[in-house]
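With one protein chain held back, the other chains of the complex are shown just where they sit.
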Amino acid sequence: MNRDFALGSLMLMVAGSYYAAATLIPESQLADAVGPQGLPRSYAVVLALLSLVLIGQSRWRVHKDEDTESSHSSRALWRVGGMLLIGVLYIVAAPWIGYIPALAALIMVTTYYQGGLINRRVALVSVSGAVFFWLLFVVLLGIPQPAGFWPSLF
Amino acid sequence: MFSTLFELLFTTPIVPAAFGGVAWGILGGALPGISPSITMALLLPFTYGMDPTPALVMLASTYVGAEYGGSIPAILIRTPGTNAAAATVVDGYAMKLQGKAGEALGISLYSGFIGGLFGLIVLVLLTERLSSVALAFTPAAYAALGVLGLSIIASLSRESLVKGLMAGVLGLMISTIGTDPVTGLNRFTFDSPELLSGIPPILVMVGLYAISELFVQSGEPGWEHVPREKARIKFPNPAMWKRLAIPQLIGSVIGTIEGVMPGGGGTVSSFLAYNEARRWSKHKEEFGHGSPEGVAAPEAANNTVACTALIPMLSLGIPSSNSSAVLLGGFLIHGLVPGPLLFVQHSEVINGLYTGLFTANVAMVIVGYLMMTPCLWLVSRPKPFLMAFIYALVASGVYAIENSLFHVGVALGFGVLGYAMRYFKMPFLPMVLGVVLGFMVESNYRRALVLSGGDRMTFLQDRISAGLLIVAVIFLTGSLVRHAMDHRHARS
Partner (left out) sequence: MSRLRIPLLALGLCVALAAASSAQGKYPKNVVMLVTHSSPGGGSDVFLRELSPYLARLMGVNLVIDNMQGGSGARAMAAVAKAKPDGGSFYATTPTFIYTSLLSRPAASYKDLEPLVNMFFDPEVLYTAADSRFKTLKDVLDAARQGKGKWGAANPASLERQVMERLKQKAGVTPVIATFEGGGDMLINVLNHTLDMGVGELQEISAQLDARKLRLLGVVGEARLPQFPDVRTVKEQGIDLSVRKFRGLAGPKGTSREVIAAWEAAVPKLLADPKYKALYTKNGLQPGFIPHAEYVKFMSEFGSQTEAFLKESGVIR
C-alpha cells in the first residue's frame, strides 16, 4: 500500500462523510435554488472524483516517493504526539491556573522536551517569557487572556 | 497646495500620530492572530479623545504598519502574522533557511514602501474615478473574481495537480462551516457557538504553516543554535532594485484593483500578485525556493491595499475590508460621515489623512528598520527556546481572535492536518486559497443566481464577470498545458 493510495482512500472517506453531513442541513423556505446544501454536495463529489483519480494513478504509476524525510518515522510521530499533548494540556490548564503559570509551563515543558535540559536558567527564561507575553498581550494590547482561579482569591 | 501640506505637517501632531500608529501596527501585525483590523480596533478607544485628524491618521497608519508587520514572522518563523502575509511565507521562509533572513526582511520593507507610495498616489489622484469601479461590481462579478482567484490553484500545485486540487476543495469545504450566506442556517457547526462565524483563515494558516513546522522540528531535538547569521537587516542593492521593479509594479497594480473592490482585501491581492510575479519572472524556477521576487510582489500588493482600501470607504462610505470598517467607526465617532460629501465638507481632514499616510510610509521604513535587529536576534536563540516561544506566541495570538481557547484548539488541529499534508505531499497554498475565497465565491454565486432568477447566463452577460472568467479560463488552460508538458518531460 503506497502513500497516494492511502491518501486517495482517506479523501474518499472525507468526501463521503462530508456529503452525509451536508444532506443533514435542514430545508428552508428562505433558501435559493442552489440551497445551503448545493455547493457542499458539489465539493464532496469533486473531492470523491479527485480521490478516484489519485487512487487510479497510484495503481498504475511507478512511484518513487518512498520516505526521504526522517521526520515521518514512527519515532518522530511519537515526538509530534508529545508536542501536540503539550498544546492540549495548555488549553486544558489555562482556564484553571491562569495565563502566566500555564504559559510558563508551556515554555518550560517545550524547552525540556526539545532540549532535554531543565535548570535554573530554563526556569528563569520560561517565567520571564510568560510575564513578557502577559505584558504584551494583556497589559499593552488589552486582550483578556484566561485569568484562572486567581481573581476569586481576592 | 504644498504650503498647506507643510503647515499640516508641523502644526498638527500628525507626525507623532503616524509614527505611533505605525509602530503599534507593526507590533500587532507581527503577532499571529492579531489581524490588522483587531490591531486597529484595540487602538480605536484611545483615539476617541484625540482631535479627528491625528486620530484618523493614527488608525490609518496602524493599518499600514500591520500590513507590513505580518511579513516579519512570515519570513522569520514561517508564521504569517496576517492573512495577507500567507503568500510571503513561501519564499520568505525559504530565504531565511538559506541564511538570507536580513535580505528578505529588507526586500519586504522596501517593497511595502513602494507599494504604499503607489497606493497613496492612486488614492490622492484617482479616488473619484475609482469609486465608480467599486460601484460597477455586481454579485456576478464578485463570484467571477473569486473563481479567478481559485484558478491559480492549478499553477500553485506544482508536484501533483490532483493533490493541489484536493487541497483546494478541502479549503472550500472548510469555508462552508458557519452561517449559510443566504438562509442564515447553521452549517457544519455541530451546535458549537464558536463555529457560527466560521473558521477564520488565519487559524488555518497558523496551524498549517507554523504549528506543523513545530511538529516537524520536534522530531529532531537538540541544543544547537539555529544557524547564526548576520543579525542585520540588508536593504537591496541597485541590481536588486531593477529585478524587483517588475514584481513590485505587478503587486501595486493588483493591490490597487483589489483594494478598491469591497470584499477583495489584501489576502487575495497577495496571492494574485505572487502568481503573476512568477508568470512574468525571468527566474521562474526560483519561486518556492527563496525568490526575492516572491517576497516583493505580495508585500507590495498588501501595502498598496492599505491605502487603496480607503477609496471606497472615503468616497462611498462603504468599507471594503474589516480594517476599513474599523476606520469608518473612527470617522463616525468624531462626527464625520465618509461619503460623497466628506471631500467637500471636511477637506482639511482628508488633506491631513493623506499627509499622515505619506508620513506613515516613511515611518514604516524607519520603525521597521529599528525593529529588525531585535527580531533577528530573537530568532537566532537556541532551538528549544525558539520553539517554545513560537508555541507560546501562537497560543497567545490565536486566542486573541475571539478571546477563546477553542480557537487555540482549532489551530492545533490544523497543525496536525498540516503535518499529515506534508506526509502526503499535499501543498498548503491551495487550501489557504480555498478557505480565503470559498465564502466569497459561494455567497456571490448564489446571490447572482437569486437575482437572475436562476439563469446562469448572468455570469456572461455581466461584462466584468465575463472578462474575469475569460482570464480565469486562460490561466487554467495555461497551467494545465504546463502540467502536461512537465509530465512528458519527466517521462522522456
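Going by the order they are written in, the chains are A and B; count residues from 1 in each one.
We take it that a contact is a pair of C-beta atoms (placed from the backbone, for glycine too) under 8 Å apart; a residue touches a chain by one contact, two chains touch by 3 or more.
Note that the structure is predicted; figures quoted are calculated from it, not measured.
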item: Contact list for the unshown chain, restricted to visible chains; value: A, B
item: Selected residue (touches chain absent from view) among B:53, B:183, B:212 or B:396; value: B:183
item: Residue in contact with the excluded chain [from B:97, B:135 or B:245]; value: B:135
item: Contact partner of the left-out chain, one of B:121, B:333, B:378 or B:420; value: B:333
item: Residues of chain A (touch criterion as defined above) contacting the omitted chain; value: 26-31
item: Absent-chain interface as seen on chain B, which is shown; value: 37, 40-42, 44-45, 48, 134-139, 179-186, 189, 191, 193-194, 196-197, 262-263, 316-319, 325-330, 332-333, 335, 337-342, 402-404, 443, 447, 450-451, 453
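Following the convention adopted for this analysis, only the chains that are shown with their structure count from here on.
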item: Inter-chain centre distance, chain A versus chain B - centres from mean C-alpha coordinates, in Å; value: 22
item: Partner chain A, residues of chain B touching it in the complex; value: 28, 31, 34, 42, 162-163, 165-166, 169-170, 172-173, 176, 180, 182-185, 187-188, 211, 214-223, 382-385, 387-389, 391-393, 395-397, 399-400, 403, 405, 408-409, 412, 415-416, 419, 422-426, 442, 445-446, 449-450, 454
item: Contact set on chain A toward chain B in their complex; value: 3-4, 6-7, 11, 14, 18, 21-22, 25-26, 28, 30-34, 36, 38-40, 43-44, 46-47, 50-51, 53-54, 57, 65, 69-73, 75-76, 79-80, 82-84, 86-88, 90-91, 94-95, 99, 103, 106-108, 110-117, 125-126, 129-130, 133, 136-137, 141-146
